[in-house]
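Below is one structure. I have some questions about it.
All protein chains but one are shown at their positions in the complex.
The block that comes next holds subunit A.
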Amino acid sequence: MAMKSFLSRFNEGLKRTTPTFYKAFGKVGGVFSGKKLDQGSLDDLEEALYGADFGVETATEIMDEIQAAYKKDKSLRGQDAAVIGAAVLRRVLDGAEPPEDFLTGVNPDVICLIGVNGSGKTTTTAKLGWRFTDDGKGVTIGACDTFRAAANEQIKAWAERLDLDLISSHHGADSAAVAFDAWQAAKSRNREVLILDTAGRLHTKGNLMEELKKIRRVLQKNDPTAPHHSWLVVDGSIGSNSIEQARKFHESFGLTGLIITKLDGTSRGGALVGIYRELKLPIYFVGLGEQKEDLQPFSVDNYVNAIFGLGE
């Protein structure tokens, strides 16, 4: 795959501007790189943690450890604090990486992308499709968003651009029927992966959750083990509500993993930590832009280092 190393790309995405994070921890731009901590810098640090959307629990946990270390050793530096914070975050995210080879080997391995409106499902579907194709796998895409205006046209445009196999129907068609047909097509063409792009729905809408369940039921007429992956696509710029999103989708559909998008912005996507804390769902990929290659496997180390300006 022709792309920059994940770490540099990831870092680039996370660093593009808003250096507040790195300022707080010193490494990049350093308000107190190498400088000793004091109350002022501890405050900055706390702000940076909240600013990353880590949420009250994780921010408190990290602060507590840094404060404790600072109590013991007043000559603690910004860099040391970053190391402590990184260790806590690494601990919290322990197990958040998916197995390297997550495809089941069943043909087709069905991946269902779900999430709220505008989170990036369609774009991610296209990126994933391209990624698997690039990996030498046969891919079919099912356009199960039959609801949003011009959703079909959007995925069609992607499929044409990336030369992907697409099964779609008309606006207003039964999304479960599209899933069924897409599976049949993938099967008959002997594809390894079937990616289903679904319509955006808020997790608070019971009837739309039922529609998702129907997709599952219908798929299972073809293959009782499908879908093999049900990934929630979460917009990384969303705050704590993404935890609620994940919880509800998990309850009603049974998630197997997450994809966090739009981390090329200034958001640190810290809500993923909150989601992981609560649901222990592995994070498969992160979205770092609008182009086909802007999708990277999630790596705890890279994430943590990018956040705290460590490593490289």
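Everything below uses one rule, namely that a contact is a pair of C-beta atoms (placed from the backbone, for glycine too) under 8 Å apart; a residue touches a chain by one contact, two chains touch by 3 or more; residues count from 1.
Everything that follows uses one rule, which is that contacts and distances are computed from a predicted model.
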| item | value |
| --- | --- |
| Protein name as given in UniProt for the chain not displayed, "Acetyl-CoA acetyltransferase", "Electron transfer flavoprotein subunit alpha", "Signal recognition particle protein" or "ABC transporter ATP-binding protein" | "Signal recognition particle protein" |
| Option touching the unshown chain, where A:63, A:116 or A:259 are the choices | A:116 |
| Which of A:41, A:79, A:198 or A:237 contacts the chain that the document leaves out | A:237 |
| Residues of subunit A in contact with the chain not shown | 16-18, 46-47, 50-53, 55-56, 116-120, 148-158, 161, 171, 202-205, 235, 237-242, 244-245, 262, 264-267, 270-271, 290 |
